[in-house]
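Worksheet: the structure to be examined is printed underneath.
The complex appears here minus one protein chain, its other protein chains still in place.
The letters A, B and C name the chains in turn, as written, and every chain counts its residues from 1.
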Amino acid sequence: MKHMFRQIFQSGRFLVGFAIFSAIVLTVVIYPLFINDPPLEILSRGTFLAPGIYVNVYDSVNFSTRYTLLLDEAVARRVGARLNPDDRATMLEWLTGNGIPEAEIDTADTAALLELWHNNFDSSVRLPGMTNADRNYYIRLTTSLEGLLATEGAIVAAQDTATGGLTETDVINQTDYVNIGEVPNFRVLPLGTDNFGRDVLTELVSAAGVSLTIGLVAGTVATTIGLLLGLVSGYMGGLIDDVILFITNLFTVIPGFVLLILISFSIGQEQRGAFTIAVVIGLTSWVWTARAVRAQVISLRNRDHVNLSKLSGHSIAYILAMDILPYIASYVVMALILQISSGILAEAGLSILGLGPRTTEVPTLGLMMNWAMIYQAHILGKWWAYFPVILVIALISFSMNLMNTGLDQVFNPTLRG
Amino acid sequence: MKGYRDYFLRKFAWFIVTVVVAFTLNFILPRLMPGDPVAAIAARMAQGMSNATGVQAVYEQYTRLFAIDKPILEQYVVYIGNVFRGDFGYSISQYPRTVADVISASVWWTIALQFPAIIVGWIIGNTLGALAAYVRKGFDKVLLPLSIFLSNMPAFGMAIVLLVIFSVDLKWFPTSGGYDYAMIPNMSWDFVWSVIVHYQLPFWSIVLITIGGQAIGMRSMAIYELNADYVKYARFLGIKDFKIIQYVFRNAMLPQITGLALSIGTMVGGALVAEIIFNYPGLGSTILTAVLGGDYPLISATTLIITLMALVAFFALEIVYGLIDPRIKAAQSD
Amino acid sequence: MKSNSVILSGKGVTKVFGFGAHKTVAVDHVDFSFRQGEVISIVGESGSGKTTLAKMLLGLISTSEGEIHFEGQLRDIRSHKQKKEYWKNIQAIFQDPFSSYNIFRKIDAVLLDCIKMRGGGKFPYEQKLALMREACSFVNLKFDELTNKYPFELSGGQQQRLMIARVFLLKPKILLADEPTSMIDACSRATILDMLMALRSEIGMTPIFITHDIGLAYYVSDTVYIMERGKFVESGSADEVILRPKEAYTRRLLNDVPKLHEEWDLSTV
Partner (left out) sequence: MAKVVLEVNELTTRYITRFRESIYAVDHVSLKVESGKSLGIAGESGCGKSTLALSLMGYYFAPLHYTSGEIIVDERNITGLDPDEVRKTILGTEISYIPQAAMNALNPTRRVINFIEDVIQAHRPGITRTEVYAMAKERFELLGLPAEVLHKYPVELSGGMKQRTVIATSVILSPKVLIADEPSSALDVTSQKMVIKMVMDLMDKGIIKSLVFITHELPLLYNVTDDIMVMYAGQVIEKGSAQEMVFDPIHPYTKALMGSIIVPEAGLRNVKLAAIPGTPPNLKNPPSGCRFAERCKYVMPECRVASVELQKASEGRAYRCLIPEEDLRKAYKHEK
């Protein structure tokens, strides 16, 4: 036994798979200990907020303690963020169109470019071929450039409740900074928000946990059914075997996924909880385990150690438990691993078809995928809404299969070498 | 030849039995479920839709078609009779189109997409797997983990990755559909070209998924065969390595055909989901619209059609297998 | 040691596998009566049905037809309890020692099973230990070196000896030895055969050898049965059957075996 475990852990593939899988499971377990927000809580008003740290603007403006940092690049960065190369190119276009020789314009020199723009731009001038939309764009651009290179601070004014006039309350200098740790309201969204404005990371961790549970339940159901049918069919032989074999062959040929669709749809939206879905997946995917177990048992049941066990007066139950099961245990474990990962995939597939678990309770990886697809995250370039989900599904499945090939190497010596 | 005829007849009998069971399951499963969707949908018909004449028409036709007021056995007989006439009733979500109409418009897209893709993936995967087994060393070390990763990528995941890279970012291919929606299907060169362009991404995403699994299977089969006694014997008679690889490839490929037959059901499931990502006008998208529209008649008919397609493919592969493996014939004529 | 009482006999014993076009008759209406204390051999080529017959004698598979009598009584082993009772009287040694043991059970577990079957399940541990030591020393194995080992850690010959130690503890009236020496080296063969013969006088059992090796049958047995295609074609005392065969099949079998003092006539193939 000890020897076998040592061998398993010497297999590189098993180790890599095990490491990835453990990392995922640990994250699922540990993450909620630190961040226990409800996974389906709606945070943002807009959809698909990009990943980042969101700091409350009101807090940072009204913050009493400010720090002065003398950072040389602050201006360049601010300008760079406001005035991107596309904008510079359109500015160049307008200026040249307005008769300024191209040689005189240096788009890389921000100060010179802005000055040239200030001196020349006139929103009333209509260049040939310029549409209204273009004109509005130039006006917007000009407004946003206002004070870009100014050195004085921005004035914060508050409305006087009595007079209705504005009173200056504060000046924010360009060198003013606040410590993010002192801002009472900020939120880290490493993976942004999804289409409903929910924190993708929290949702993802929770969904991974639910999907793993679905896989585990589905895998356990499938493996239990497959193991029992395979054992009975293989060991008993005769008519029982014929009947079970017939059923097994039937369900091998009839696509399980199609049955899954039919059943899930028939169950109806209200009945489809995560657990129900898991059980249904298990019920439609025991076939491969049953086949493998049966083949193994048939090759074992006529072996002399089983005959010897019979001659020692052991009962059928004892023989199945002591002389058959230990021999196939490794296969059953491998089958279980595969069933878990295919259960997770099946749930994902179902959810994309709109047949996933009822959506009000828990997220699953498939549901997250489904939402991202419905809101066209992939077309809109909102990668954080779908890519981490795909990655997690692929990694779970990959790690489990890697563990499995590692086990296979150990248990199936013909593949060594 | 007698051996092969027996084999064929046995497989054919098995095919017929599976078809009958598939029919029965398709009929009985929904009726076993709590709430009986057939009855539920018939009942909902009265309020559901806005088009009053439509509701009435569907309701009447549906009651007649599925004989839901009759005993279950009679319902079954009526159901089989209707299916054989190609009569699946009206689609609820796409009324006034009939289910048969909706399916016949999409089934060919699926067939034309999935079967070539699975076959191409199978061929490439097997070639790579055999190479990995023969070359071992570096090639194997890279190919095996890569294959495992590829085959474990969910089909829809692969579809999205390809879609984002090649149509959203690079804009080489269109993002959705089976052809340009501005066009009306006809046999012009423009239309055919549009179909070909739209075909690429769905096709390759299925191919890539298939490759991984097949390469893994072929690799272990080929390693097993390379250790077989006949390989050693052939080597000791001075037969060239190249020839021996041919032996191994052929003999390792035979079980892979059975493997393909057995897993075709699973593959079709994954490929259906890939269709949805590309909004491909096949059966996958049909299922999606049917699910969203609560269109029970359409779901039931689509699942039946997919099952039948998988059964036919399975049967065809078994027949081919019997033709090319001499052991089958010998086993039958004993 | 020989006595005239019949310990195991059969009438019309038949085993049919499959049905319809796939029907095969493995054992075809064989009659036999094995006398207590005799060494019996059943000789046959592969596919002759000798192993099927052996399994029927052991009660591991049922007979399709015919009846088997044990100690003059019609054998009735339909229930598990009856089987258990029957197996106290008949035990076996199989051909391949490497597949005869459960690889997950240690050597002492194998031997303890035997003590339990002989009603010693409640013996104090010391007594069980003494019994196991005795059985192992009978076959020249040192029990104290084996307690924590698995059978597969032993050599083929040692495993077969452990099998004999098992029989020593069980003390059955009949021992069915199915090719007990065909998988082990020639140099260990004599040891196994000697131990089997010593065991026979020790516990007074009747050994039945199932073998394809007509020489071995001649060497060990008093009575030889020659089996061909499910039937006994010839039987009698070993000297009679081997040295003066009456049936053509027996003669052919003998003729085809290479010998040391007789010319091996290759022209008769």
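Throughout what follows, a contact is a pair of C-beta atoms (placed from the backbone, for glycine too) under 8 Å apart; a residue touches a chain by one contact, two chains touch by 3 or more.
Since the structure is predicted, the reported quantities are computational estimates derived from the model, not experimental observations.
Asks: Given the contact rule set out at the top, which of the displayed chains would the hidden chain touch in the full complex?
Replies: Looking at the complete complex, the unshown chain comes into contact with B, C.
Asks: Looking at the whole complex, which of B:Val195, B:Ile239, B:Ile257 or B:Leu308 touches the chain that is not displayed?
Replies: In the full complex, the listed residue that touches the missing chain is B:Ile239.
Asks: Given the full complex, what residues of subunit C touch the hidden partner chain?
Replies: Subunit C touches the chain not shown through residues 45-46, 155, 157, 185-191, 193-194, 212-219, 238-239, 242-243, 252-254, 256-262, 264, 266, 269.
Asks: Write the list of subunit B residues that the hidden chain touches.
Replies: With respect to the unshown chain, the touching residues of subunit B are 228-230, 232-240, 243, 247, 250-251, 254, 324-327, 330-331.
We adopt the following convention: only the chains that are shown with their structure count from here on.
Asks: What chain lies closest to the overall centre, CA atoms only?
Replies: Most central by this criterion: B.
Asks: With centres defined as the mean C-alpha position, give me the subunit B-subunit C separation in Å.
Replies: 55
Asks: Using mean CA coordinates as chain centres, what's the gap between subunit A and subunit B in Å?
Replies: 27
Asks: Counting only Cα atoms for the centres, state how far subunit A is from subunit C in Å.
Replies: 65
Asks: Can you tell me which positions in subunit B touch subunit A when the two form their complex?
Replies: 14, 17-18, 21-22, 25-26, 29-30, 33-35, 37, 40, 136, 144-145, 148-149, 151-157, 160-161, 163-164, 168, 175, 216, 220, 223-224, 227, 262, 264-266, 268-270, 272-273, 276-277, 287-288, 291-292, 296, 299-300, 303, 306-307, 310-311, 314
Asks: Applying the document's contact rule, which stretches of subunit A touch subunit C when the two form their complex?
Replies: Those residues of subunit A that touch subunit C are 303-305, 307-316, 322-323, 326-327.
Asks: In the complex formed with subunit A, which residues of subunit C make contact?
Replies: Touching subunit A from subunit C are residues 55, 58, 60, 80, 83-84, 87-88, 91-92, 94-96, 99-105, 113-114, 117.
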